[in-house]
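A single protein chain has been omitted from the complex, and every remaining protein chain is retained in its original position.
So, chain A:
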Amino acid sequence: MAPGRKAKPPQPSRPANTLILDNGAATLKAGLLSNPTTPPLVIPNLVARDRLRKTYVGSEASAIRDTSDLALRRPVERGSIVNWEVQREIWDRTFLDTGAPLRCDPSETRLVLTEQPNNLPALQANCDQIVFEEYGFASYYRGVGSTFNAYHDVQTLFRTPKDHPTVANAPAEVMLVVDSGYSHTTVTPVLAGRAVHSAVRRLDVGGKLMTNYLARLLSLRHFDMRSETFLVNEIKEAACYVSPDFRRDVERCWKGTRGEKWAEYLTGGGIAKDYILPDFHTRWKGQLVDYDPARHSKSKKIAGSDEDALTLRNERFCIPEIAFNPSDMGMRQPGLPDLIHQSLQTLPVGLWPGLLANILVVGGNVLFDGFIQRLQKEVVQRFPDDCVVRVARPADPITSTWQGAAILANHPHIEKLVVTKKEYEELGASLVARKFAQGLGAG
């Protein structure tokens, strides 16, 4: 990795194309490497069937207008590709079929695929077999998504003055990647592009759990929304935020005693919002608006207003709160700040300053307002006073891992990581799996 390195062993010529897939549980981020890099396609990673029993695959799902009572089937479960029948259908339509947006010939293409840390060996083996035996990719690297983020210009993300001339294009020396996606949230310390496996930790709270938890609360408090995952997910994305002061906000949402409504409750306390529900008739999209007590008055209800509004109060911040306090919903795991603390405690103290000053957060959940501020505040409380804690969120935390993978795909490191189809045939599946697990390793 030093600029004046010794002559490299001759590399097999690089395939014509490089396909990069960040295969998430909610969305598949897919793109062919190009110069300059164009942003990836973000494709819903699911098959859906609507009320009229029409089926939608992957990107087609974006066109569904009536999302009520939608049935969903997802190939990725707990972060891993589990159902290959569905995943292949979505992959084929993305890069194989006639007219596919990223059409390429796998035998002339290198595949760079992300996976979640601590995947099950059997699922990794399935994946490798499909990639080589079913698709026949020319070469392939399967690596932990978080580590790809090290290839970004991390010092620019953290707005650090470049007082040290950094080696051009080298991965960040020390960083801590928090990936909070649809399946779960992981903490991965990364040293020069390599995951410190012994310190990787997972919290089983992700976007899916939050959506389902919101559906449960709304069903208990308003009406049954348990089969309205799509709508509830939209409500979550539009309305939820991470509270800077949870206790204060809970108090602000108190409704008062039976005889006397609490004044702040009547005005909304600065927290309440109305979500105007779609009727899938004239209104296809829901909309978040300021809380208006008049909207809920009896006279308006009697007049037969056609607007159906759902008032959201503490649901707005109790949902993302479970990433910080999973026990709020009965889950016996440490919250994200404690998880970071536990991860670092397994590492030499000398690495702490570097890791804490370079916490990069990616994944859909970090888009909640207040997420990075709250995380920064709580991590500070868990470490010695002289540790500088900086939390940065890339411009697009959903495609950040894909973008990082695209930079890696142009970096000399990739040649050490990929396995060719020929090597797979010669070495066999289990050796290939070991090579991927080793990654750049200590070499």
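For this structure, a couple of remarks:
In this text, a contact is a pair of C-beta atoms (placed from the backbone, for glycine too) under 8 Å apart; a residue touches a chain by one contact, two chains touch by 3 or more; residues count from 1.
We adopt the following convention: contacts and distances are computed from a predicted model.
Within the choices "HIT-type domain-containing protein", "N-terminal methionine N(alpha)-acetyltransferase NatC", "Cleavage and polyadenylation specificity factor subunit 3-II" or "DNA-directed RNA polymerases I and III subunit RPAC2", the name that UniProt assigns to the complex's undisplayed chain is "HIT-type domain-containing protein". For the options A:Ser68, A:Asn118 or A:Gln376, the residue in contact with the chain missing from this view is A:Asn118.
Which of A:Thr37, A:Asn325, A:Gln376 or A:Asn410 touches the hidden chain is settled by the complete complex: it is A:Asn325.
In the complete assembly, the contact with the undisplayed chain comes from A:Leu431, out of A:Ala16, A:Leu266, A:Val289 or A:Leu431. Considering the full assembly, A:Tyr213 is the residue among A:Tyr213, A:Tyr291 or A:Trp402 that touches the omitted chain. Although one chain is hidden here, its contacts on chain A can still be listed: residues 1-2, 5-6, 9, 47-49, 55, 57, 71-74, 77-78, 80, 82-86, 88-89, 92, 117-123, 126, 129-130, 133-134, 155, 158, 160, 164, 166-167, 173-174, 186, 191-192, 194-198, 200-204, 208-209, 212-213, 216-217, 220-221, 226-227, 229, 247, 250-251, 253-258, 262, 313-315, 318, 325, 327-334, 338-339, 342, 347-354, 357-358, 386, 388, 416, 427, 431, 434-435, 437-438, 441-443.
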